[in-house]
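Every protein chain of the complex appears in place save one, which is left out.
So, chain A:
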Amino acid sequence: MDPSIADTAKVQIRLSTREDGLEVPDDSRLLFAPTSLRRVDLSRLVNNLLHNDTPIPFEFLVNGQFLRTSIDEFLTQNGISAETTLNVEYTRAFIPSLHVSTFEHDDWVSAVDILSTSSPAGHWTGNYPQENTRILSASYDGLLRVWDTAGNVLATSSAPHNGGRITSLKSAKWLSDKKIAAAGMDGVVRVYSYDDSTRTLGDATLELYNHNWQVDNIAVHGPSHRILAASADTTISLFSSRAKENPAAPESLLPRSTAASNKRQKLSKPAHSAPARGALATLRSHTAPVSAVLFAPNDPTVAYSASLDHSLKTWDLPTSSVVETRATSHALLSMAALPTLNLVATGTSARHISLIDPRASATHIAVMTLRGHANAVVSLDTHPRSEYGLVSGSHDGTVRVWDVRSVRTATEGQGQVGESVFVIEREGVEKMRSHGEGVKVFDVRWEEETGIVSAGEDKKVQINRH
């Protein structure tokens, strides 16, 4: 690089950040930077200003766009005068994750969940030991498996029997370090006990009946022992993980309720011991299968639900009533809450992620659209630390990481459009197709220590970590 040119061309920049503990001192916020600087140089500069011993990699956002070239080229590309002061926001970089390990399954893996210190279940348990990080996977063969981070199966549940029905699991969550809730195609939510010391999972300890079609998603809140189940029969059920709190199960849904079913049940398995219970409340308002349900992160009495009827509803659980309905133009398949931004990210069948403001006061419904997936977005999770990070799993076989700060105004339609920061593909797959045959990602979780855990049609749980 020619130093003379670097000396002559300078632009005034103002450094800022939205992350705590990383602010540079006030006196050094406004400075002149040579336009030949790139991200790496700026990152080094900020680290110097912060006097960090171990340098933190930073990304730099200028006008909502990540700086990928030199400042000079950026100014030229966007037609910005070098006379103006550039507002440069620096963020911790999302370092592209590398493939760490793969857990092989017998059948498609539909859901994963993580139990660790920083995971919700670990929070609820309190002081969960870091070394005991456990990964739960639910599979289409109806089995739950508990893994350690090294890829060993610690426990496997026994296959449930429901009168010859398909018991493929669709969703599974850690209620606490000892309890697991799982639900699937037979519409039954089952609660399992897991004993980490003996590493046993065994049969379900509680069976919750309220749905006559499959349950697509469950949400759990450990402290209040509440389970929300979103079902294809257009209802949402509120259960308690404690058997006694639930009322008796509706007779017609029990496997023994009909002669034919009972006969099959007896043939398949002679005895069944788990207590069957009904729902505390049934939330009826959707007109199409409900695909995702979520407890509000700050308030367990509020729930969000996303449905194929294109709407996002906010529920008040104590009264079982709809608080707010947000209609969109596409079928919603997945959901994740961004509490500090007061946004709910929803994955749609139209291959994008909509950030929706669920509050009644919001003027814009779809605040932002994240485009990049080539197929339905069926799973979403938030960054474990940053409130701006988002990870999505799609049927196109990719997992994408997003930063909602990286935005630009949409050329068409309303709101803003964002692009993914980086893409994780399925390991061992050469060519990705939009229909994602054989590599569809069904679930994805992002945990600080473990990394990005995704499960899919390739019968694998894949862990990526930077």
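Methods note: a contact is a pair of C-beta atoms (placed from the backbone, for glycine too) under 8 Å apart; a residue touches a chain by one contact, two chains touch by 3 or more; residues count from 1.
Quick note on the criterion: contacts and distances are computed from a predicted model.
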Name the omitted chain as UniProt records it, choosing among "DNA-directed RNA polymerases I and III subunit RPAC1", "Mediator of RNA polymerase II transcription subunit 18", "Ribosome biogenesis protein ERB1" or "Rab proteins geranylgeranyltransferase". "Ribosome biogenesis protein ERB1"
Taking the entire complex into account, which one of A:F74, A:Y90, A:Y140 or A:W315 touches the absent chain? A:Y140
Among A:S81, A:S252, A:S273 or A:T363, which one is in touch with the chain left out? A:S252
Just one of A:I71, A:A121, A:L317 or A:A376 touches the chain that is missing; which is it? A:A376
Take the complete complex as the reference. Which residues in chain A touch the chain that isn't displayed? 108, 140, 163-166, 168, 185-187, 211-214, 232, 252-255, 257-258, 260-261, 288-289, 308-309, 329-331, 333, 349-351, 374-376, 378, 395, 434-435, 437, 440, 442, 457
